[in-house]
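Have a look at the structure below, then the notes.
Removed: one protein chain of the complex. Kept in place: all other protein chains.
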Amino acid sequence: MDHELSMYNIRTDLALEAQEIATQGQETSAIPGVWSESESADGISVTRMEIKTDQAAQQIGKMVGHYVTLEVPDLRQGDSTLQDKVATSFAKEFEAFLKRIGITENSSVLIVGLGNLNVTPDALGPVVVDNIMVTRHFFELMPDQVSPGYRPVSAIAPGVLGTTGIESSDIVQGIVEKSKPDLIIAVDALAAKSLERVNTTIQIADTGIHPGSGIGNKRKGLTKDILGVPVIGIGVPTVVYASTIVNNTMDLVFEHMKKHTENTDPLFGVFGKMEETERLQLVKEVLNPLGHDLLVTPKEIDKFMEDIANVIASGLNAALHEAVDTDNVAAYTH
Amino acid sequence: MDHELSMYNIRTDLALEAQEIATQGQETSAIPGVWSESESADGISVTRMEIKTDQAAQQIGKMVGHYVTLEVPDLRQGDSTLQDKVATSFAKEFEAFLKRIGITENSSVLIVGLGNLNVTPDALGPVVVDNIMVTRHFFELMPDQVSPGYRPVSAIAPGVLGTTGIESSDIVQGIVEKSKPDLIIAVDALAAKSLERVNTTIQIADTGIHPGSGIGNKRKGLTKDILGVPVIGIGVPTVVYASTIVNNTMDLVFEHMKKHTENTDPLFGVFGKMEETERLQLVKEVLNPLGHDLLVTPKEIDKFMEDIANVIASGLNAALHEAVDTDNVAAYTH
Amino acid sequence: MDHELSMYNIRTDLALEAQEIATQGQETSAIPGVWSESESADGISVTRMEIKTDQAAQQIGKMVGHYVTLEVPDLRQGDSTLQDKVATSFAKEFEAFLKRIGITENSSVLIVGLGNLNVTPDALGPVVVDNIMVTRHFFELMPDQVSPGYRPVSAIAPGVLGTTGIESSDIVQGIVEKSKPDLIIAVDALAAKSLERVNTTIQIADTGIHPGSGIGNKRKGLTKDILGVPVIGIGVPTVVYASTIVNNTMDLVFEHMKKHTENTDPLFGVFGKMEETERLQLVKEVLNPLGHDLLVTPKEIDKFMEDIANVIASGLNAALHEAVDTDNVAAYTH
Partner (left out) sequence: MDHELSMYNIRTDLALEAQEIATQGQETSAIPGVWSESESADGISVTRMEIKTDQAAQQIGKMVGHYVTLEVPDLRQGDSTLQDKVATSFAKEFEAFLKRIGITENSSVLIVGLGNLNVTPDALGPVVVDNIMVTRHFFELMPDQVSPGYRPVSAIAPGVLGTTGIESSDIVQGIVEKSKPDLIIAVDALAAKSLERVNTTIQIADTGIHPGSGIGNKRKGLTKDILGVPVIGIGVPTVVYASTIVNNTMDLVFEHMKKHTENTDPLFGVFGKMEETERLQLVKEVLNPLGHDLLVTPKEIDKFMEDIANVIASGLNAALHEAVDTDNVAAYTH
């Protein structure tokens, strides 16, 4: 997660969660101006969503645009057969996504891997970039020799503000002006709303990458407004705040107790009756001054990152180049 | 944390915490058969402890033996001046520890780095081993040419059961029989009792490395009984269970509220009056079946591990070789 | 290449080359007591050889035993289809090799990865070990639950003398005594006789790993004599001496000129008429005192090592476990 760009918006990095919060778990149809559909197979749930109106956008707290979310609870098991299925599924969804938003087969693409290679849970972008099949230079240097079924793809990992001294957004803008891609795909790690989302969920969105709107935050995002070309963001939650773990767990404890006791009031008192956001606020108030509200990640993060970066890179390679087979995409990465 | 050896004993990997639990925060003197002293300077707290009697051992839940704990809350700040101070402090404590338990200057030492190099928060042992000044082969191959001020030091990272197929304890035993060291120093990552302990605390103990006593657990440890020579364990907490974070945070929330309200009963009900262990039990009962009681580690673990492994390796180099200066130990590692 | 074990024997790490030198390029049949056969397909040459008598062994300068050599000149091109073919070919040869020397399907195997993980061209052994499918612990801990088609496999990278202070041979001996495998497979990097062999040739031999017979060299090898069980060595040339490059190139230059000129005497004088070994001797005499006879490796060694380690690891996984398919072995490594 490029701290500069995405970390602030922790409330709702995932549109799916934002919608769930907005509808408080009721049926989606409850929100006018939102279309969505879901399907599930082979342990992979896919939700496609469109936020069509400003009103809906405001209600949900996410921008007008297209969103696809893949949820694969078992993705952390290290099962390479499942990983291949997810890569294929991701490739198909991504291809359909490109068509839906009007990107043609010959459009040139710049893939931007946000984040810090030396911080494992933040290395998603750079590791995906390392495994992308780059072709733009062939189109530039020997255009008549490129086989059919490929498009011009370039890829860059611009680093993070703390190690380059320059906003990622500025670096990308400079590169876009020189290399003139038709589309940008930005890959980034996100903060999760719960521990079980970490490295099991992938979101695709055509709304770009937005730094949060924190007070005095002048950070620039990666958006069509700034860069002049459409920006698709691919995000995976890889870390979670300690306070989020606490809050989620308390929910689970309350639910658990409700199964056994009719009246849980004496059990948890006022605390048990707080709104979730109110309780999270309390937890944060206690942890923050002590410096304990750390972002944490599972112990096995090295392997998890390698696996999901491979899924995304091989999925992108298959989706972007017709000549690369969506049925066996993993062979093109290492 | 070599899963095989230390993960099970999560209740009390640190003697210091075990004692605190046993005395429920009262004065140490409360437990007969336990000697301890503490000092603090430059942001480093050192506690030296001896559990002298079986009775005391039983009461605390840790073995009879010597323990030294360094606590450095700011060690994660990345301040290299502080890191050098901690390395020097660790070297001095370790030297004194060796004398206290009767290890002489010429004793040969085998350093065992437990854990898995490919799992960042578990890589403490292997990374320390990578930075150890190894000298045994000079004593073997050209004994008359070794400068004074050095002792024979060898070092091995035996891997973990899951990647070698052999118990670490068996591998070390085989190597000990061939190389015949006088002393073993085993370095291992531990599970912490709280998030703020992660990569800020170092424990030295002469009681060896003990796998937990879980049901049906036939794992062998690294102990004098098994290996025939004294074993000093060096442990650093690098991960924490999600349930532990929840439990600690609830404590903090309760304390926080007590400052503001005289009677917190209505606030938290039965839940607030539970014993800490009872509450932890409840949290674990809820999280475990869902597979949510993961071991987690801070997002910045890569840098934290590099820093503390350097502290320990440079401290050991200085403590083991008189010719290496305790005042500038860090220069000997990379 | 574990410096301790293999570096000294630079004259003839490969039996194939030793034989070529002995026969001076004539037909193999010239040496009594040597059986050999070759075949070639898909860019892969396989030579199977047996040195049957002590006399033949002396003549060739290699021990009595079985040898298989795979030569794949294009292996450095990074073609993953070819790599998969080589892995499959290696697996088949290795399986046949096991049968030929009488190793049964249930024999337990310890794989020893010699070399130094932190020295890229010397990291073959440790990287192969990292990708081995280890199963011994399942047989030990839950023998009745292991699926058919697997055998007990363990794996260890013992490090090198310079970083452990202990001879690799002693470490392996200790582990063998504790874990009691029926067979040892030792993987090691070698010095090549020519630059084009680097990372394109794989040798399998049942003669163990022998340190050279350099003056005063008391190094112990990995052999049946020392370890009590058969030892199969797998070697890949990954480095070459500067002097070897010079010598080979001069050969090529002489050959090149002979094509154009009838009498090359005036062109190269005495130098051109020297025996190859004599000329190599001269080159070494000149380079050695200057410290210029370095071992060198191709610039792209990082990728080459990754590729060939994957070939060997996936080949071994398929050859050792019947349940792993020889036709698609690469899927089992990362």
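Letters A, B and C mark the chains in the order given here, with residues in each chain numbered from 1 onward.
In this text, a contact is a pair of C-beta atoms (placed from the backbone, for glycine too) under 8 Å apart; a residue touches a chain by one contact, two chains touch by 3 or more.
In this text, all values refer to a predicted model and were calculated from it rather than measured experimentally.
Only one residue in the set A:75, A:155 or A:301 touches the chain that does not appear here, and it is A:155.
Taking the complete complex into account, A:164 is the one of A:53, A:104 or A:164 that touches the chain left out.
Those residues of chain C that touch the chain absent from the view are 118-122, 195-196, 239, 242-243, 245-246, 249-250, 252-253, 256, 265-272, 282-283, 285-287, 290-292, 294-303. Looking at chain A, the residues touching the absent chain are 118, 129-130, 134-137, 152-159, 161-167, 170-171, 173-179.
The rule is short, and it goes like this: only the chains that are shown with their structure count from here on.
Looking at contacts between chains, the pair that accounts for the most C-beta pairs is A-B. Per-chain Cα centroids separate chain B from chain C by 41 Å.
Chain A and chain B, compared by their mean Cα positions, are separated by 37 Å. One inter-chain figure worth recording: chain A and chain C are separated by 46 Å, centre to centre, where each centre is the mean of the chain's CA atoms.
Shared contact sites, meaning residues of chain C that touch two or more other chains, are absent.
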